[in-house]
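Certain chains of the assembly are absent from this excerpt, and the rest are unmoved.
Just so it is clear, A and B label the chains in written order, and each chain counts residues from 1 on its own.
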Amino acid sequence: MILILQPDTDQQGAPYRQLLDYLAQLPNIRTRVHQEVGTQQVLTEIYLVGDTAALTIEDMQSLPTVERVVRVSQEYRVLGRHKDAGRGSSFDYNGVTFSQDNLNVFAGLCAVDNPEHVEIMLQALQRQGQTCTRMGAYKPRTSPYAFQGHGKECLPYVFELAGKYGIKVIAMEITHENHVREIRDALERTGHPTGVMLQIGTRNTQNFELLKAVGRQQDMPVLLKRGFGITLEESLNAAEYLASEGNRKVVFGLRGMKTNMADPHRNFVDFAHVPVVKRLTRMPVCIDPSHSVGSRDRAPDGILDVMHVTAQGVIAGANMILVDFHPAPEKALVDGPQALRLDELAPFLQDVAIARAAYEQRRALAVAATQSDVD
Amino acid sequence: MILILQPDTDQQGAPYRQLLDYLAQLPNIRTRVHQEVGTQQVLTEIYLVGDTAALTIEDMQSLPTVERVVRVSQEYRVLGRHKDAGRGSSFDYNGVTFSQDNLNVFAGLCAVDNPEHVEIMLQALQRQGQTCTRMGAYKPRTSPYAFQGHGKECLPYVFELAGKYGIKVIAMEITHENHVREIRDALERTGHPTGVMLQIGTRNTQNFELLKAVGRQQDMPVLLKRGFGITLEESLNAAEYLASEGNRKVVFGLRGMKTNMADPHRNFVDFAHVPVVKRLTRMPVCIDPSHSVGSRDRAPDGILDVMHVTAQGVIAGANMILVDFHPAPEKALVDGPQALRLDELAPFLQDVAIARAAYEQRRALAVAATQSDVD
């Protein structure tokens, strides 16, 4: 059960104290307080865990400072889209809005290799008016003998160059809680020229200790990728580990499922789940077309498969795209074969814009249909 | 190896005889002759099977009546898209063109239940200017104790009503070679008021005897659905069973893969393979959003998942849509929960039109990019 308090409730005030005292004496009920600090107001929610079946919504609604009460199912308590909860599905970070209603493109390097490539990439993004990118510093690899990324060594120049070219958010995979500290330190030492969205990859979707550690910090938002051998429900439950520790700035990423039924694609593209995740939770949904497709194959219509599946995600309402580019794909240290070339950046963005415009037309049509139903 | 002969080569003429005689004496080589009768010309192809490695393209090209020689890989000999073969990827049937370049919608009843529902459905289609439909007479069901469709009993009224409402092609699943005869008989007895595209479902994708029987007739085109437990390559090879018996009017249907990774969808939507099938073969590609999704769930943007995945297939170039509608879904004998209602037909078609227009814009963009490369 969630008690949503009146906006800007004073946590030092008497009514709030009364409320907590009352809750403290309820048998078999534990409480957890969440605060969401928005630009307009501070929102406080109190989660009641335990034997909540014994409580009534009416009783709870009559308590001091309580504005609304929502009974939630076991699943996705924090991030779930509970009936009539009217809770938001967006957040801001470093000047960029992440929402179930808009779209951000994160084109960039799967793995940082050297400062020259980083700079060429960021320059190209700025030229196209982009303010987000992806840059991989820590790379989990199947074999311990493969290149594992430049790690914290590359962070200073990546962040400085990002600042130079007006990048506001970099999506960056981490595989250990220490990486959070390393990233925070490097941001501080370089004077916060940019922001970072912490990305947790498919191999760590159920690495609950990492999720809890990342969830405990609330500076940086998190992109959690779906786990490839588990159900969607299990992956959404994993996102809840982040939220239950306090960080609700979570984007959920679809990246394809591992099965040979996907051949010749590298993974089975799962972007049909874009509307499903938006229905079940309040998280914006990211798609990762590069890792899903894993090649530069092209249909007879001249369009790359990577672009086809991107358009598929976008026309169904995807909110974020993570896509691999590289100035010299043949020299890339990781996943070169799937990377797009820099001269494909402008056409890629145009292609995305067509699909996004189509989505918006479709949404307007649906809204119109609903309204005519009402009339 | 395929010898593509000069158009309208006379099979009674001396040069053609000479060619066959020459081929007959080649050691370890068998030949098979295919004819494609178009509206403009008759195209003859001779397939050489066996020890073709010993033959050179130059030698074969110098033979009488031979216009072009294509060396094909083992796979997808007839339906494959072999390099430089320049063979077509479209066919006509009863006034409707099926092609990798256009789009036909087949909305209709998953299972015919009674003449009233059929008539209401067809009337609605005519009102929307539609000339194709789906109508299920023979229904394969998991349990022998479930309703199996009205079979040949319903064919006469289905065909007559189709004629009455201007329907030119009905997609209709068959599960036994006798059904081909039953359909042909019913069409004859009712005076050919419409046409039928024979549909082979996912349970029979590798029912090779059925494929061969259906492939031996060339009156009616065939829609072959992908098999749900096999690789894409194996399903495409199954299509080749139809073609190797002589029927090349084949559309390939994507309908989702069976795995609980798809939950809450009924099947794992596989429309990312639309461009793949078009690259590997010359078959137009059909999508079946109703069976893939299997529910009427709706995203927070007000759009049904069935419509979202339809748009995903279409924006990537799908050429045919098979979609379940029903005048009274709650009374449908089969798969009612996934059927759209008749008042959703117009919005559905508008939604499809938006996605198709987006696809055409994307294709024009890709063509322009290619041409600017050339300049």
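Criterion: a contact is a pair of C-beta atoms (placed from the backbone, for glycine too) under 8 Å apart; a residue touches a chain by one contact, two chains touch by 3 or more.
Quick caveat: nothing in here was measured; it's all calculated off a predicted structure.
Q: Given 2 chains in view, how many copies does the entire assembly contain?
A: The whole assembly in this structure file has 4 copies of the sequence.
The rule we apply is simple: only the chains that are shown with their structure count from here on.
Q: Would you kindly give the rotation angle relating chain A to chain B, two copies of one sequence, based on a CA superposition and rounded to a multiple of 5 degrees?
A: An angle of 180 degrees brings one copy onto the other.
Q: Using mean C-alpha positions as chain centres, tell me how far chain A is from chain B in Å, no decimals.
A: About 39 Å separates the centre of chain A from that of chain B.
Q: Tell me, which parts of chain B touch chain A in their complex?
A: 81, 89, 100, 231-233, 257, 259-261, 263-265, 268-276, 278-279, 292-293, 297-303, 305, 307-309, 311-313, 315-317, 347, 350-351, 354-355, 357-358, 361-363, 365-367, 369-370
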